[in-house]
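Note that one protein chain is taken out, while the other chains of the complex remain in position.
Think of it as A and B in the order they're written, each chain with its own count starting at 1.
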Amino acid sequence: MEKSTTMVVFSGDLDKAIASFIIATGSAAMGNKVTMFFTFWGLNILRKEQYVPVKKTFLENMFGKMMPRGPGQLGISKMNMGGIGSKLMKKIMRDKNIATLPELMELAKELDIKIIACAMSMDVLGITEAELIDGIDYAGVATYLAEAEESQVNLFI
Amino acid sequence: MEKSTTMVVFSGDLDKAIASFIIATGSAAMGNKVTMFFTFWGLNILRKEQYVPVKKTFLENMFGKMMPRGPGQLGISKMNMGGIGSKLMKKIMRDKNIATLPELMELAKELDIKIIACAMSMDVLGITEAELIDGIDYAGVATYLAEAEESQVNLFI
Partner (left out) sequence: MEKSTTMVVFSGDLDKAIASFIIATGSAAMGNKVTMFFTFWGLNILRKEQYVPVKKTFLENMFGKMMPRGPGQLGISKMNMGGIGSKLMKKIMRDKNIATLPELMELAKELDIKIIACAMSMDVLGITEAELIDGIDYAGVATYLAEAEESQVNLFI
C-alpha cells in the first residue's frame, strides 16, 4: 500500500515554512504521497508576490496589506529583528547552496505534492483565489482529515 | 474498528485554539473518537471567564492574573497589536457567520469530544479545577499517550 504524509501548515514564518517543505519534499522523494493543508497565516506562503487588485471590505483590505505576500516577505519566528534575521538566514542559505523556499516550493510541484488552501481561513483573512499561486487546490478541513486518517505521518506546523 | 484523533493543545492563542477545535469537531462529525489534551498555555482556553477566588501562592497568583481567562481574553499569535487583532478577527468571524470559539467548544461538548486538562501543567501554572469549565477530565501524559498510540491522527498545536 502507498504510504503518505500530511501536514497542516498553520504558521507563516519563513523558518517553519522551510521546515515544512523540507519534510514534505523529503517524504515525496522517498516515494510517499504528500498533502500539505495551508491554513491561517500559512496562506501567506502561497500568496503571489505581486499585488493583485481585488475588491475587499475595509478590514479584509487592512489584513491583506499587513500580511506578507509570498516567501520573499516572510519573517522568521525568532530573532527576526524587523526582517534582518530573515534576510540573514536567506543569505546564509544561498551562500551554503541550501535550497531556498521558492526552490523547495518548485520542487514540491515537480514531486506532485498536493497543496491545499483552507477555504474557511481564506474567508476569515479575506484572501481570494486570484491572490494565491497557481496549481493549488481549495478545500475544507474534512478533505484534510480524510487524507490524514490514511497517512502514516501527520504534523501541525 | 473505530478511528480516532488526538491532539495536544499547548498554545493558548485564539487562532490556534480555533484551528484545534475546527479540526476536532470536524473529525468528530466524521464519526471519529476525539481526545484533546490541554497543557501549559492551552489551559487558559478552558478557564472560566469569571474570577474564581482560590487560595494561591504569590507566584501562582501573579501567573493567574497575567494569563487570559477563557476564550474572550485570548490573543492571536500574529498581529495581535495588544488585543486589537484578536477583536478584529472575532468581528470578521461574526460578520461572516463563522462559528466562534465558544460556539465550537459548545459543539465539541455535543459531539462528545473528550477534553482533558493536564494535571502537571495545572500544578506548574497554579490553576485549580474550580477555575476550569465543567465537564472536563483531569489526567497526565500517560493517559494522553495511551489514546494517541491508538489514534490515526495526532497533532501538537
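The criterion applied here is as follows: a contact is a pair of C-beta atoms (placed from the backbone, for glycine too) under 8 Å apart; a residue touches a chain by one contact, two chains touch by 3 or more.
It should be emphasised that the depicted structure is a prediction, and the values quoted were computed from it without experimental measurement.
Visitor: Which listed residue (A:I23, A:L111 or A:I136) would be found touching the missing chain in the intact complex?
Guide: A:I23
Visitor: Kindly state which of the options B:T5, B:T25, B:T39 or B:S86 is in contact with the chain not pictured.
Guide: For the chain that is not drawn, the touching residue is B:T39.
Visitor: Residue-wise, where is chain A in contact with the chain that is not depicted?
Guide: These residues of chain A touch the chain that is not shown: 3, 5, 7, 15-16, 19, 22-23, 26-27, 29-30, 32, 77-79, 88-89, 91-93, 96, 98, 152-157.
Visitor: Could you please point out the chain B residues that touch the chain left off the display?
Guide: Residues 8, 10, 12, 39-41, 59-60, 62-63, 66-67, 120, 123-124, 126, 140-142, 144-146, 148-150, 154-156 of chain B touch the chain absent from view.
The rule we apply is simple: only the chains that are shown with their structure count from here on.
Visitor: Round to the nearest whole Å and give the separation of the Cα centres of chain A and chain B.
Guide: Centres of chain A and chain B (C-alpha means) sit 25 Å apart.
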